[in-house]
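As you look at this complex, bear in mind that one protein chain is not there, while each of the others sits in place.
What follows is subunit A.
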Amino acid sequence: MSSSPVPRRELKDKAVDLLLSDQFVLYLSIFYVLLLAPFLPMLVTPANLVNVLSNMWPLLIVAIGQTFVLAIGGIDLSQGAAIALTSVLGAVLITGAADPATFANTPIWGWLLTDAGGPLAGVDHGVVLAIAAMLVAAVVIGLINGMAVAMFAMPAFIVTLVAMMIFSAFALWLTQSGNVANLPDDFIRLGRGDIVSVYFGAKEEAKIARRAIYSLVTYPMVIAMCVALAAHMLLNRTVFGSQVLAIGMNRKAAEISGVRVRRIIIAVFVLSAVCAMIGGLLFAARLEAGRPTLGGGSFLLDVIGAAVIGGTSLFGGKAKVIWTFFGVMFYVIMASSLSAMNLSAFQIDMVKGGIILCAALLDVLRTRLKRERVR
């Protein structure tokens, strides 16, 4: 009788350890899949796992950018607009043909875009140059956001909300809502190209059906992993990363400690826009068109939701790229499972909203538990 409180306390400590662990969302994802797999066996089929991974990579890159902004206690609502604008810009430069019926009334027709395509169509390294142009555009967007927030002390919410309106409208105006297709194969490969594919089973027929061949290593995977690794090093292994988190914890204290707060804030918004551009590049490549409507709808909910589910605090000062990785993974697995349950798109969005709310509450709980432990 007298020994029972000790194991109970140990159990409670272990539960708290688990909750505070970096891998909590990973464990949650594994538990979620194991729980559902008997009822939804397609969840663990190779084809579905390939889909889950494929859907993860672009979202992961954008969410990493958002993680940096959340880490300073901000928010970037303009990521969707950055995706739209940069995808349209890149596509316009490299498209091989444009239909006058769609684009003749656009402001870029005749001087930038013609029926023979964009200025970099067929040019050596045209894709690289187009990506460089997209990068410049993203940096400009990030600079505008960052400078407005850092120099004028404007709230990130309103600055990026306005930026979202302006840049998405600008993207729509540029193409008059037209989608820019006919992109070169080199560009499309970045969004859907396989590097290593696998086939399970004996080769009994001369031709293996395409649906039996699974993508293992893809270009989006390599790009996303490189971005994630670089971001992880930057946020969690450098002085810059420490300063980002310090600003999120207490901006005044960071300033007094000699952190160049304005520069860091500007750099963070530039990083966010650049991540949005890279994610947008993958979206445009997988959809084989630059689209002024990319990044619209509930996309931002997915991005912020995935980062928050991972454990990044909405109050700033607490963020890890690995958390965002697990958050995106859980988010995509959840979306896949809800779809497999044949729920409607509206029901899926409601469930997603509920889970993001739970994640935000969990963030409050984890913060409290950490404080109690420190005491």
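Convention: contacts are C-beta pairs under 8 Å (C-beta built on N, C-alpha and C of every residue); 3 or more make two chains touch, one makes a residue touch a chain; residues count from 1.
As a convention for this text, contacts and distances are computed from a predicted model.
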item: Record-based protein name (UniProt) of the chain missing from this complex, from "Inositol transport system substrate-binding protein", "Gas vesicle protein A", "Dihydroorotase" or "FMN reductase"; value: "Inositol transport system substrate-binding protein"
item: Chain not shown: contacting residue from A:V25, A:V149 or A:A289; value: A:A289
item: Given A:G90, A:G118 or A:G178, the one touching the chain that is not displayed; value: A:G178
item: Residue ranges of subunit A at the interface with the undisplayed chain; value: 42, 45, 47-48, 50-51, 54-55, 99, 101-102, 105, 172, 176-179, 181, 209-211, 283, 286-289, 291, 293-294, 296-299, 336, 339-340, 342, 344-346, 349
